[in-house]
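Accompanying notes for the structure given below.
Omission of a single protein chain aside, the complex is shown with its protein chains in their original locations.
After this line comes chain A, so read on.
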Amino acid sequence: MSQKVRLRIFWICAAGFACIYFLVAKNLPPWGHYRGPYGDVISSLSVYERHATDVVNAIDYDYRGFDTLAEEFILFTSVLGVMMLLRPPERKATPSATAEESMSPAVQLAALPCFAILILFGLYMSTHGQLTPGGGFQGGVIIASAPMLVYVAEHFRAFKRITSHPLVEGLEAAGAAGYAVIGVTAFAAGVPFLTNWVPLGVTGKVFSSGTIAAISACVGLEVATAFLLLSYTYLAEIIADAGKTK
């Protein structure tokens, strides 16, 4: 099929879609006038039922915790897929000269406090998800961005020492499994899978809302290590390629 024919088919389909979509959008509830009962019901219940002040996280890690478990496994499998695709064993031992050069001392000095702040902020985010905006997904990404500073300020070998550690892979599996294990512990208490059976604590305290806080921390671990492994795998690929062309 030539580009021209393909474009013609696209314009016909796009025109059809635009007509139907316009009719649908016209008949949706007017923008800014949310009607659905579910959002209001769940937000009025979550503080009393779960002692979690951040309703979004109460939904993610409790009310629809089973869906989030599946989504976390999507994340786990895609990282697994990237690592299987991009890591042929024969190419591992070809570091180029650029992998050794580090930046000026000024950059290194500036990167050090940023590194500490990013790690702290990421930990704060992952552990306070049940109280304020944040949670495991956001905190994990923030923690994973900290070692990138090491790569920017130092060199690839320093970055590799952090991220290619077998511990990172173990922690990733532990994060993914931890979520499921927390769900299974509900059986021991005699309630269904992923029920929030832990004592809920005082609303507004860090150790409150039962399994929501624990699952949030597990997801934070999983996301942080997943992004570390992704960035390491891609950087190793780029640096191996740079070494090949030299």
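The working rule: a residue touches a chain if its C-beta (ideal position, glycine included) is under 8 Å from a C-beta of that chain, and two chains touch if they have at least 3 such contacts; residues count from 1.
Criterion: contacts and distances are computed from a predicted model.
Undergrad: Can you tell which of "Peptidoglycan-associated lipoprotein", "Cytochrome subunit of sulfide dehydrogenase", "Hydrogenase maturation factor HypA" or "Multicomponent Na+:H+ antiporter subunit C" UniProt lists for the chain that's not drawn?
TA: "Multicomponent Na+:H+ antiporter subunit C"
Undergrad: Among A:Ile59, A:Leu118 or A:Val198, choose the residue that contacts the chain missing from this document, as touch is defined above.
TA: Once the missing chain is taken into account, the touching residue is A:Ile59.
Undergrad: List the chain A residues touching the unshown chain?
TA: 3, 6-7, 10, 14, 17-18, 21-22, 24-26, 28-34, 36, 38-39, 42-44, 47, 53-57, 59-60, 64, 67-68, 71, 74-75, 78-79, 81-82, 85-86, 131-133, 135, 137-138, 140-141, 204, 223, 226-227, 230, 234, 237
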